[in-house]
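Entry: chain A
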Amino acid sequence: MPELSEPMVVNGISIDDSFAEAFPMSGTAIQITAVNEKWALQAATTMTGFATSVIACGCEGGIERLLSPDETRDGRPGVRVLFFGFDPGGLEKQVTTRLGQCILTCPTAACYADLDTEQSIDLGSAIRYFADGWQISKKFEDKHFWRMPVMEGEFLCEAKTGVTGDGVGGGNLLLMARTVDQALRASEAAVAAMRNVRDVIMPFPGGIVRSGSKVGGKYKGMMASTNDAYCPTLKGVTDSALGPEIGSVLEIVIDGLTADAVSNAMRAGMKAVVDLGPEEGALRIGAGNYGGNLGPHHFHLKELAP
Partner candidate 1 sequence: MLTRLKNGHVVDPANDRDAVGDLFVKDGVVVAPPPSGTAADEEIDCSGLVVMAGAIDIHSHIAGGHVNTARLLLPEYHQAFQARPGLTSLSKVGWTTEETGLRYAEMGFTTVVEPAMAPTAALHAHLELADTPIIDKATLVVLGNDDLLMTMIREGESESAIADYVAWTVSSSRALGVKCINAGGSAAFKENVRKFDFDDVVPDYGVSSRQIVKTLQKAVGDLGIPHPLHVHCNNLGVPGDSSDSIEATIRAAEGDPLHLAHIQFYGYGTEGKRRFSSRGQQLAELVNAAPEVTVDIGQVMFGQTVTISSDELRQFAGRGQASPKKSVIFDHEANGGGVVPMNYKEKSFFNALQWAIGLELFLLIENPAQVFFTTDHPNGAPFTTYPDIFALLMDRGVRQRWLDALPKAVAKMTTLGEIEREYTLNEIATMTRAAPARLLGTTDRGHLGEGAVADIAIYRPGEDKTAMFGKAAYVLKDGELVVKDGSVVKRRYGRALTLRPEADKAMKSRLDRYFDEKYGIPARWLEVPEHAIGRTDPFKVVPCRS
Partner candidate 2 sequence: MTGLTFRKKAEPEQRLDLSGLTAGRLAGLSASEIAALAIGTTRETVRVGDMFDLSGDDPASIRFEGGSERFDRVGEAMETGEIIVDGDAGVRLGRAMTGGRITVTGSVGGYAGSVMGGGVIDIRGDAGERLGAPLAGERSGMEGGTIKVGGKAGARAADRMRRGTISVAGDAGPDAGSRMIAGTLIVGGRAAGTPGRLMKRGTLILAGGAERFAPTFLDNGPADLLILKVMARSFSAGEVGSVPFEDMAMRRLGGDTAVLGLGEIFLPL
């Protein structure tokens, strides 16, 4: 547990002298378009389902933002989706499996690369054989597409997309409030603000996780277990990090394509929480870490505070 020395107070909200400890991840981005926003979102939502934590889901993924027709490759409404994994290989496996099950299958959806890096992972190249020999490779203007005849028409998918090793997983904020309602209001305000930041996703439901965890547990084989120091009902029976005023804690986890993107998201989130004030939202902002020895990225709350 971090030392809670000298909190700073902004707008009546206490900000821990702590930091979010985050890890390098492989990250990638794609663009999903469809005939309208509804179907683009449908494809993206389906593809990013069950992608909250890399430990159990194989990857972490989420919708970065909606794209206007001006921003997409084919002039249709679209969605930018990010995925993160431990390594490019594992990430590729997850992305291509999801691509095959969720985009290939989705009416009118098309899929394009949306990250320009030296290294790449397969998109269409991995699933082209579904077309049973009828797949068409199309290269022009330095781009490579696969076209796959499907019952609806033709599924268009870029061959590859970029992948970065500079991705960061595990940026976080702990929002501590008197009540569940206040914690949730603060969290929603933070997530809404963070969604305006580029190159990040908050992979948990609605961007928020209530079951923050610590590493390991008393039962054999548990890689993570409930973060008892922040569980309000365990105050007194465990080595709690919570004072008597805190009745509920929610966490926002952030994955970004760069460390800067994660900083920006945390900064935006903290500002939203601070602006909301202690009456409406959180009394205190903290962050999860492991003492600083495990993850190379340390996002200090005080430096990001508004």
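These made the cut because all candidates are chains of the complex that A comes from, given by their letters.
The rule is simple: a contact is a pair of C-beta atoms (placed from the backbone, for glycine too) under 8 Å apart; a residue touches a chain by one contact, two chains touch by 3 or more; residues count from 1.
Quick caveat: nothing in here was measured; it's all calculated off a predicted structure.
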Out of 1 or 2, which chain touches chain A when the complex is considered as a whole?
2
Give every residue of chain A touching candidate 2 within the complex, in rising order.
73-75, 110, 134, 136-141, 143, 145, 147, 153-154, 156
